[in-house]
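Presenting chain A:
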Amino acid sequence: MVSLKEKLLSDFEGLKIDDREADRLFIDTQKEAVLSLLSYLKKAGYNHLAMVSCTDWIDEGKFELVYIVNAYLSGDQVFGKKEKKCIVIRTKISRQSARFMTVMEIFENAEPYEREMHEMFGIDFEGHPRLTPLMLERDYKIPPFRKDFDTLNYVNNTFGKIPSIEQRKEGLK
Partner candidate 1 sequence: MRELELYYGPQHLGMVGNFSITLQVEGDRIVKASANPGYLHRGFEKLMEQRTWMQNFPLVCRINVVEPDHMELIYAMGVEKLAGIEVPERGKYVRSIYCEMARVASHLFGAWAYANMLGFDTVAHWAMYHRDLLLDMFEELTGARVYHIYLRPGGVRRDFPDGFTDRLVETLHKIGGKVPDYNATFFENSLFRKRAECVGIVNREEALRMGAVGHTLKATGMAYDIRKIEPYDAYDQIDFDIHTREKGDAYSRLLAIRDEMIESVHMIFKLIDKMPAQGEVCTKTPNPFKWTIPAGDAYVRCESSRGELGLYMVSDGGSKPYRVHFNTPSYNHGLTVLEKALEGESISDVGNIMISLYVVAPEIDR
Partner candidate 2 sequence: MNIVALIVSPLIALITGLFFLGLSRKISARIHWRYGPPVYQPFIDVMRAFSQKSITHGNFFDFGIILSLTGTIVLVLFLPIGGLWALNTGGLIMFLYLMLLGPFGIALSGAAAANPNSSIGISRNFLLALAYEVPLLLILLAVMTDYNTISLVEIVEKQAATGMAISSWRLVIPGIAYFLILPAILGLRPFEITGAVQEIASGPIAEFGGKHMAFYTLQHALQTFVGIALFVDIFLGGGTLFGLLNSLAGTVWVDILEIFIFLLKMVLVLFIGLFVNAVYPRFRIEQAMQYLWKWPTLIAFVGLVIVAIIN
């Protein structure tokens, strides 16, 4: 039987696959291949998108998008003993023009994750139906989860600058 890794390597170009860990398969890929890779994996039985994450590699000037898929299994079902249980797909996109395609057509539950990425990192997902604010109500000049957003500085400049009531009263006199 051909393992998933070999199948993937034969069907896709430019994949870097790391299978050292027992239950995980880490795949590095080009950003163009992500959508086809995800639908391929969904057909192969990895039908649950666990999460969409993002890492800000500020030194490289890249965002790394991370898609983690695994299989819905029933407790005693055996999913090809040799196969990995979780697949982590990583891809890098440019930090300057941070845009990517939504994967909602393949996995519907990517919606809130992508919305959050949009809000926290400022990544635009094309084709996403509602990229409205999810968690935050205030406007931040830099999306807060980017590495160049200095939280302590921000706190001192906004909340710290607000005077206490006593100070306000003194200011009146």
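These made the cut because all candidates are chains of the complex that A comes from, given by their letters.
Please note the rule applied: a residue touches a chain if its C-beta (ideal position, glycine included) is under 8 Å from a C-beta of that chain, and two chains touch if they have at least 3 such contacts; residues count from 1.
No experiment lies behind these values; they were computed from the predicted model shown.
By the touch rule above, chain A in this complex touches candidate 1 out of 1 or 2.
Chain A contributes residues 21, 23-24, 26, 47-51, 53-56, 66, 68, 72-76, 85-86, 88, 107-109, 111-113, 133-137, 144-145, 149, 151 to its touches with candidate 1 in the complex.
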